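The structure under discussion appears below in the form of structure tokens.
As you look at this complex, bear in mind that one protein chain is not there, while each of the others sits in place.
The block that comes next holds chain A.
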Amino acid sequence: MSAPAPTAPPAATGTTVLQFTDVARQFPDGTVALEGVDLTIQRGEFVTVVGPSGCGKSTLLRIASGLDEASAGTATVDARRIGYVFQDATLLPWRSVQKNVELLAELHGMSKTATNQAALDAIELVGLRGHEKKLPRALSGGMKMRASLARSLTLDPDLFLFDEPFGALDEITRERLNDELIRLFVAKGFGALFITHSVSEAVYMSTRVLVMSGRPGHIVDSFEVPFGTDRTPELRFTPEFAKLAGEVSHALREGHS
């Protein structure tokens, strides 16, 4: 897998940021976690992978991020910077919200003033203004996730990877964060690879839904999502939404059996 090229200029919508060709991953104990995965993501695409637990979704994401490597095939990432949002907010408990949001910019060696400004902007963007000085322990689960999102936003990534980021949140908070993430996506135009086990979340968020099945993990079906970018919660109750969600669920069951 080639390393992200840090010097490339900001890419326009439509640039390929992630390309998997026949990617496989076999663990040393012999388990095949992924097999024959082809996947292309461009800027301005929000691709969601939905599948049962243990089907290799997370492995897919870890290979995309560089935390893991493909044992066969090629995984190419062509992004200046990658945002990665974990299932846990992974905030450092001794740092305030402001300092947590500044962390990645710090690690990437941005200047102090640029770091500070990027953090302030990101905090504004996720709606955490007024909470900058709080410690993570004083935040609700939803607010922690916003802080985690803001932390990645400071890097202005071309590719955003999400590993079931809202899985631990209650439904109301989760749906609100879905809407906010869509707004961020529309505004920034990054490419996104989003892992979830919720069909409804997958259909609501994405431009494309991939259905995965396990043993070994492979993509069994792909659905283009026809809804525009101005999605509102009411969309979830339309017949079109129900139909597509039904098809995705069906594919999920088919692949599972």
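Just so it is clear, a residue touches a chain if its C-beta (ideal position, glycine included) is under 8 Å from a C-beta of that chain, and two chains touch if they have at least 3 such contacts; residues count from 1.
Throughout what follows, contacts and distances are computed from a predicted model.
Per the UniProt record, the absent chain's protein name among "Na+/H+ antiporter subunit C", "GntR family transcriptional regulator", "Probable chemoreceptor glutamine deamidase CheD" or "NitT/TauT family transport system permease protein" is "NitT/TauT family transport system permease protein". Among A:L18, A:L104, A:L159 or A:V209, only A:L104 touches the chain left out of the display. Interface note: of A:V47, A:V126, A:A192 or A:V248, the residue touching the hidden chain in the full complex is A:V126. Interface note: of A:G142, A:G191 or A:G214, the residue touching the hidden chain in the full complex is A:G142.
Think of the hidden chain as still there; on chain A it touches residues 65-67, 82, 84, 86, 88, 90, 92-94, 103-104, 106-108, 124-129, 135-137, 140, 142-143, 146, 172-173, 176, 180, 183-184, 187.
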